[in-house]
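What follows is a structure written as structure tokens; I'll ask about it next.
Omission of a single protein chain aside, the complex is shown with its protein chains in their original locations.
When the chains are written out, they are named A, B and C in that same order, and each has its own residue count from 1.
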Amino acid sequence: MKFILTFIALLIFWFMLSGHFSVIIVTSAVIYALIAAYFTYNYFLEDISFAGIKRIFKFIAYLPWLFWEIIVANLQVAYIVLSPKMPISPELVETETDLKTDYGKTALGNSITLTPGTVTIEIENSKILVHAITKEHAQDIKNKDIEKKILRIEA
Amino acid sequence: MFSFIAVIILIGVFFVLFRAIKGPTIFDRVLSVNLIGTKAVVVIALIGFMHNRPEFMDIALTYALINFIGTIAFLKYIEKNRLD
Amino acid sequence: MIAVDFLLLLLLVIIAVAAISAKDILTSIMLLGSYSLVIAMEWVLLNAVDVAFTEAAVGAGISTILMIAVLTRVPRFEKEPKEQKHFFNLFNHSELLALATVVITGALLISGTWDMPAFGDPNSPANSYLSPEYIERSYPQTGSHNIVTAVLASYRGYDTLGETTVVFTAAICLILLIRSYKKNER
Partner (left out) sequence: MSILDVVTLILLLAGSFFMLVASIGMIRLPDFYTRMHAGGKADTLGQGLIFLGLVVYEGFSFISLKMLIIFVFIFIANPTATHAVAKAAYKGGLKIWSRDNNDSG
């Protein structure tokens, strides 16, 4: 099952890149996708459950908020970098997370990195270590706004 | 239009290169090289549009992939002093 | 366009000098990685997409990882020179000789470019009769749609055969060198 899904994903990726559909190319696509799927299907696709489709839609609904936060974050970085006095007071923050799956933790880590003033340094089991660029952002991380949103997706 | 944007990004590459050469720690250098790679992806895409030959996007895609792998390889060496 | 060209060449020179003068070999490898990124931008700018693609896969990807693999078996930092050189001692005779050789070779190479046709000149010999010849005949003669492939693999077939032999030998040597550390050491 995992093998077939990996094979189909690789085949779709091949056709997205090549865009040609002659006999030779389709045959070689199938052969190479089989070889690549044989080597990689254990690393790819950790858990397959059809409840995952619902999660994907929830995740897509989460993206606009994330994109808005990214833009805010960048304007803030631009302000910090371009202002002559550099209003920063860096701090390390450590919190706990209730997320279970690896996908959820990855999404949380990347979201923290992309949102204002904070960068993920380490996620070990349920501990997160975050570098915040000012004291206020350290407080934001302790409030766990992002984590609540991702928990709602995972549920 | 595209060459103007490419020039702006290349000026940025000079700044990043300064940090890559001077960088007090090795991690500054890894970060700088990663940034040079990402800027190269953008510049290659822009050059493709400058020549009206946007098939160059294949190279940009390859570079985006290779740059990520290269960064991970550097870090693996620094952390463990070996690659396997 | 010319500004992009100029900036890329300037970047190349700076990266090359920095890569030579770095004491930490890991830094040199990183700078060489970015060197091949920059030179690939230059290839793309000159419309040599195939070369840029090879540079992407080999120059930035594989050779960087191979060099790191070599670095796991050799010391990472360069040795300090035994005695610190005094400024007046900086150029002793052998270095002056090397400098003279480099300058003369460079001057000869640059003087060789004066007779070349201008870049992209439509009336140059290569563009006036050689390229149309290849464009017309390469498909009927070799059966390859890609003209560069036709030139490399058919018209210059023996040359390419030699090249691939060299590359193949190098690959075998690398495999022999690198694979032993799984079994014997560590």
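FYI, a contact is a pair of C-beta atoms (placed from the backbone, for glycine too) under 8 Å apart; a residue touches a chain by one contact, two chains touch by 3 or more.
Since the model is a prediction, treat every value here as computed from it, not as a measurement.
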Chains in view touching the one left out: A, B
Absent chain, residues of chain A that touch it: 16-17, 19, 70-71, 73-74, 77-78, 80-82, 86, 88-92, 106, 109-110, 113-114, 117, 119-122, 129, 131, 133
Touching residues on chain B - with respect to the absent chain: 1-2, 5, 8-9, 11-16, 18-19, 24-25, 27-28, 30-32, 34-35, 38-39, 41-42, 45-46, 49, 54-55, 57-58, 60-61, 64-65, 68, 71-72, 75, 78-79
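Convention: only the chains that are shown with their structure count from here on.
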CA centroid of chain A to CA centroid of chain B, Å: 21
Distance between the centres, which are taken as Cα means, of chain C and chain A, whole angstrom: 37
Length of the line joining the C-alpha centres of chain B and chain C, rounded to whole Å: 18
Interface hub residues of chain A, defined as touching at least two other chains: none
Per-residue multi-chain contacts in chain C, two or more chains: none
In the complex, chain C residues that touch chain B: 1, 3-4, 7-8, 11, 14-15, 18, 22, 24, 26-27, 30-31, 33-34, 37-38, 40-41, 44-45, 47, 49, 52-53, 56-57, 60-61, 64-65, 68-69, 71-72, 182, 186
Contacting residues of chain B [partner chain C, same complex]: 3, 6-7, 10-11, 13-14, 17, 20-21, 26, 29-30, 33, 36-37, 40, 43-44, 47-48, 50-51, 53, 55-56, 58-59, 62-63, 66-67, 69-70, 73-74, 77-78, 81-84
